[in-house]
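The structure appears right after this line, and notes come after that.
One chain of protein is taken out of this complex; the other chains stay put.
Lettered A, B, C and D in written order, each chain numbered from 1.
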Amino acid sequence: MVITPVHYIVAPLIAAFAIPLLTKIHKDAARIVPGIVLFYNVVISFFLMNHIAEHGMISETLAGWEAPWGINLVVTPFTGFLATMVSILGFIIWLYGYRFKRTLKGGEVKFYEILQMMMIAGSIGIIITGDIFNMFVFIEIVGISAFSLTAFYRSRDGAEAGFKYLLIGGFASAFLLLGILIIYTQTGTLNMAQIAERMPEVPQQMKIIALVFFLVALGIEAEMFPLNGWAPDAYSQAPSPTSATFAAVVSVAGVYALIRVVFTMFDVEGVNNYLMVMGFVTMLIAEIAAISQKNLKRMLAYSSIGQVGLILISFGIGSNLAVFGALFLMLNHSVIKSLLFMAGSYFIYNTDDKRITALNGIHKKLPIVSFFFALGSLAIIGFPPFSGFWSKFYILISAANEKYIFLIIGILLVTIIELTYYLRVVGRIYFAKEEEGEPASHRPSINALVAMSSLALFIIVIGVYPDLIMPHIQNAADALLDKTNYIQQILSVKN
Amino acid sequence: MMDFQTLFEQNIEIITIAVYGTAIALIVIGLYAVLMKKHLVKIVIGLSIMDAGIHLLFVAVGYISGGTAPIFSPGSENAATTMVDPVPQALVLTAIVIGFAVTALALSLVIRLYKHHHTANIDQLNSLKW
Amino acid sequence: MEIIAIILLILLVGSILSFLINRVNKNFTGVTAFLVALASGVVFFTKVQSGYQFNFQLAGLDLQWGLTDYSYYFAYIIFGLSVLALLYSIKYMEGKARLGYYYASFLMTILGMLGVVVSQDFVSLFIFWEIMTWASFLLVIYNSYYKIKTKGIKYMIFSAIGAYAMLTAIVFIRVHYDTLLISEAIAKGAFNFEQYIYIPIFLLLGFGIKAAVMPFHVWAPSAYSKSPMPFTTIFSGAMSKMGIFGIGLVFTTFYLSNDPENFYWVRTILGWLGGITAVMGTIYALIQTDAKKLLAYSSVAQLGYIVVGLSTGTELGVMAALYLAVIHAVFKGALFMVAGAVEKQVGTTDMTKISGLIRKMPWTFFVALVSIIALAGVPPLGGFVGKWLLYEALITESNNYILVVVVFFSSTAAFMYSYRFLFGLFLGQEEKETEHIKEAPVTMIIPMVILAVIAMIAGSYPGLIFEPAAKAMEAIGFQNVSWQMSSLTNIWGDTTDLFLISMMIFAVFIIAFIFLTLKGLKKTRYVGTKDISTSGELPKEWENLTFQIDFFKPFERAAAPLYSMNMNKIWKNLGKNLEAFFGFFRKLYTGNGQTYALFVVIFLVVLLLFKDVIFS
Amino acid sequence: MLKKLIVFLLIATLGYTLAVTLSSIPIGKNRIGSIENPETVAAYYLDKSPNDLKVANTITAVVVNFRGFDTLGEVSVLFLAATGLASILYRKEEEEEEENIRHISHRLNLPSSSLVQTGAKILFPLIIVLGIYVFIHGHLTPGGGFQGGAIIATGFLLMLVSYKGFETNHKVMVWLESLAGLGFVGVGVFGLVKYGSFLQNTGWTGNLNDLISGGLIPLIYIFVGIKVATELTNILDILLNIKPRKK
Partner (left out) sequence: MAILIFLIVMAIILIAAAIYSIMQKDLLFAVLGTGVVSLVLSIFFYMLQAPDVAITEAAIGIALTTIIFIITIRNTTRDENKYNDDHINKFKTKKDA
């Protein structure tokens, strides 16, 4: 095998360390190199997905020490699916942002591109690592990049949002360390597969305490309700490609971490109900908060939190079909929300105003972008025939399978709230009386258009013909739920 | 070195209480500062004290009574001495550096905030809300 | 490729095509859309037979498309009305902005409706239902530039409530009966109000909202009156019938069971809701001063009748409902087109501002007259037969005598608003301002006249509609439905020959017409509304002496308590209170980082305290 | 006041819970099992470090080799922190020009007498040498890349604080920073290419307690040391050069 999972991390790292040198050779290296690296990650993803389709899952050992002893990187259909998704979206977001930041000076571009690239690479790291402490390190990599990027713009309240994010993120890492500490003392290992194997022997009390710390720490990363105060601020203050990355990549990694810990490491009853209840509360409060937002990006941020809530509900239901629906929703959410952030960013760019009221009749100035925004809105609400519908449909079926009728009604009522505020914005874009003004000064550049259209195309194609992607998601869901296989595959390497 | 080992072996309960007590006290004090203090620098101090407590906990649980530092000094390669657990120490090493990175970033944000908002009071940093 | 897929594809491509053509040349957009609809209609009626079906798989689900006699019946309404409405649009929309958008959405709506009737499984039904909903949403907000906040959103929210109720039901059908095919679900008894009672209730809610049943009718009047006129014909004529279509489907189980006791309370409630809808629609129609709004409320009322008919569940009642569905599409389509023609020529449909258009727009007047007669249910036009059947069904085959009274009342009151419509627009004194008004263009007149003629023929030969309706009823569970071509037979055996009656009435009509025309040929002095003096006192400039103002003042006073029961207000207050309530929760995001940190710690401590309760 | 009460209750509960939890994890208990038949990773490391890797300092073995990937991540965290810090405190050139104070250093002005300056001048090379010693001997004695790097950074700190005119050579810093990082990754890639596993050590490891032993481990620690030193110096440099507010 020529390409191994470690390339996911090594390529961005080499690029990150080399960019300060390369910028001395060519001014635009800082912009181009991350693109090459992220594209390489896409190539790796396809290669690895092919490989695991033929040979089964990969557990790569690092530093030559096999699974429980050293750190290992695991590519199962599940992690491979998420890594593929994240790397493709990462590349598309880079493509979108390639010329978006052209007003910046050289130095700033360098910082921005490095941080952005490492945030994506770190997210992939969270997804593919098989070691709990290594996951902590990657969470910190993502965290540090995210804090810095949130505070990237100085003309806005970025620093404030960044500080809040950092404060809560600091809590997350502290609690995560406490959880790791307890788990390590009880099992004597840091490898997630081995922890899972030894978990039945751990005293119940210890197990639950550790679980609580993990739930709180990773709940912060996954934007669960009382822990997500940082999220709307960070989403709304970060540069738009970064907001798209938060929604499409970082939150996916956060949810992944939570799910991996809950589903694989621990064998505690009641977690599913916890996820379901907290997911529902998260979704409800976020959508309620979104309905009266005046700031476009903040509204999108709350909507993202709401979607994450739905994902958590679906994972909480826990059946194979529900996990399938959750993964499908994760995919859809990433794609659609990136599209919305990308389109929304052009609105803001052109109006110099983040308020929704500034969007009145903007479709005359930016017809294509407006179309993408409307498409994204319809898709995220779950209108057929766009991709968002199928995920919602499967989640509902899985909830119905477990006879959660009130959950279904609740989800649908919340969807109506969501529909209300999205349609208000779309209505403003298309039907409100436009303000007098010159034609748009910042038309979308060609690379941004390519990025947005590829996402839009995905939404439509998957909406009309979901079978294209469903087998992969099904494999991923099977792989996530097959815990024994995961443990055996990883630990068998040692013999 | 030997002094510590024998002494620690004999009075392990007191050590436990002292070390764990200190660690928990640090965590709790740091938490209090984060939750109650209004000055941004104090909040960052709180975070770093909290981190320090957690680091102490890590080292403490790795300790084995009668153990030596996990370093094989010349001539003692094959001596069957007990050694303390090296893994938590390695983890703490990483955690300390990461903690420093986070602290530095936090402080730079504090400086930026003070430049832009002209305040170091966390209660006044609420231009983003609802 | 299956023929249905091809037809849907034609519509989809046509939709995109008309959007693109508009970029090139604005004049061809309407023609293209019309031709696309016509072509797909022709292909549909020549190539597709009822009973045709095919299966396929999508997203791991077994889906089925096809046509039964029942859905074929609704396909007639869809295509008939759409083609005429598109023909009408060509001139009506001339010179308006965003034609590409308009026609593309129009064709998408047709696609959605056609999809709804050809779906034989719930998933495609839902998908097409939603396509229909958002495509029509796009048209509802086409006109309402500044009022987006209330009008379009209200429609969408109610549609969404309906659609999601439907989705819930679909999901549970899939879970409990392990099928998504409508026929199988019916065969397995999914719609029985016995075991899983919420399934049919949610489905009825979903379809009922589209059919504008109380108390969810509030979206309908504003949505109907706000959308561009040619589309309103489709909206009220065809799309609301999709709700009827669905209610019929849900009741199939009952029709099959042939047991009047079955479903009794559901039918009673639904019947009553339909009756109340009819009354409310009528009463509100009375006080409208805008012709469009009047027609919109009238549509709500008429849909009420149809629901009443369906919920009687007897052969006669369902026949009445299906018959009314078609005839309502015909005359209401014609009336909206009339209103559209007036709007196009005069610029407004406010009845207090227009009067005496009869001489200016004689063809339009003719169509309006015929349609109004049909609407009011006066013989010999189509509406009469439907109402007759409905009364007969209610009186002879159900025990809801109070309901009969209610329906009868609303039907009688329908005279009042029909008259007002006719009078307000066409009769009365001519205004100076309307002197230059001309008759509407011929492509607008043709569809109107066609509809009027259909309404007339249906009055004499209702059997033309009874035939497919009877087939449709056989497809949803009735057996051996009997019908006559041109006569009505009641249970006592009395037969009325409709053709004879209509001939007689026509004769009277023609005589009267000739007489009036001759009389009208004499020179008359036209008096403007302000060109009078009362008791030697000149009316002031602002004193509007048009009859249209306070037309039904006494009645309004009598019915005042009814008007205070405004459903719209109730919903609006609900919305407002909900938003205020939401605002409270939003305050949880205080914006203070320390508070967020406190939340984290509180959450942690609460979890730690209750860890043994939550986890085990 | 209510908030204070709530916070007290919260932290008391949290402390109590932690205490209860920790009471069942006693200090000093041997949890790592026997080294001969390792159940836990710690025992395995204690076994393999002197015998296979020939690294006397097990912690170094763990940090650099067994969990070397973590260290790579940690180094990148530092790197990202320095980048982020620079990005947060980056000042637009126009802004600077506007205030017309471009080339004036805004260094922290502690009172630095000539005594301090001379002391710093003498101490600086010593501190640098100490730092280098610490990370070169990382596999033998306590200490290593992080410690050595941090010590070197304190040396630069001393110079930066006591000399107004002292400036780090940015070009050299950038090169050192990048090359050290690339060196670390390069060693990893070497392992990947040669042995098929990222960061894998060479087969040749030398003798325990020799300066040149442990295969690539000292090399990695040197890279880590340089990287950490440059990153920390960078951070300090940026922070120290913040222009004080106009008073």
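Some notes on this structure:
Keep in mind that, in the parts below, contacts are C-beta pairs under 8 Å (C-beta built on N, C-alpha and C of every residue); 3 or more make two chains touch, one makes a residue touch a chain.
Keep in mind that this is a model prediction, so the values were computed, not measured.
Note that the undisplayed chain, when the full complex is considered, contacts B, D. Of the options D:146, D:184, D:198 or D:223, the residue whose C-beta touches the omitted chain is D:146. Considering the complete assembly, chain B touches the hidden chain via residues 3-4, 7, 11, 14-15, 18-19, 21-22, 25-26, 29-30, 32-33, 37-42, 44-46, 48-49, 52, 55-56, 59-60, 62-63, 67-71, 84, 89, 92-93, 96-97, 100, 103-104, 107, 110-111, 114-121, 124. Interface residues of chain D facing the missing partner chain: 57, 59-60, 108, 134, 142-144, 146-147, 150-151, 153-154, 157, 161, 232, 235-236, 239-240, 242, 244-245, 247.
In the analysis below, only the chains that are shown with their structure count from here on.
Separating the centre of chain A from that of chain C, both taken as means of CA atoms, is a distance of 44 Å. In whole angstrom, the spacing between the mean C-alpha positions of chain B and chain C is 71. As a whole-number value, the distance joining the C-alpha centres of chain A and chain B reads 30 Å. Residue positions of chain D touching 2 or more other chains, listed in rising order: 3, 7, 10-11, 14, 17-18, 25, 31-32, 41-42, 45, 67, 70, 74, 77, 80-81, 84-85, 88. In chain B, the residues that touch at least two other chains are 27, 31, 34-35, 43, 57, 61, 87, 94, 98, 101-102, 105, 109, 112, 125, 127-128, 130. The touching residues of chain A, counted against chain D in their complex, run 4, 6, 9-10, 13-14, 16-18, 20-21, 24, 60-65, 68-71, 105, 107-108, 111-112, 114-115, 118, 125, 133-134, 137-138, 140-141, 144-145, 147-149, 151-152, 159, 162, 178, 182, 185-186, 188-191, 203, 205-206, 209. By the touch criterion stated above, chain D contacts chain A in their complex at residues 17-18, 21, 24-25, 31-33, 39-42, 44-45, 48, 65-70, 72-74, 76-77, 79-81, 83-88, 90, 92-93, 174-175, 177-179, 181-182, 185, 188-189, 191-192, 195, 197-201.
The touching residues of chain A, counted against chain C in their complex, run 160, 163-164, 167-168, 171, 175, 208-209, 211-213, 215-216, 219-220, 226-227, 229-230, 232-233, 268-271, 273-274, 285, 288-289, 291-292, 378, 383-385, 389-390, 393, 396-397, 399-401, 403, 405, 408-409, 412-413, 415-417, 419-420, 423-424, 427-428, 430-433, 465-467, 470.
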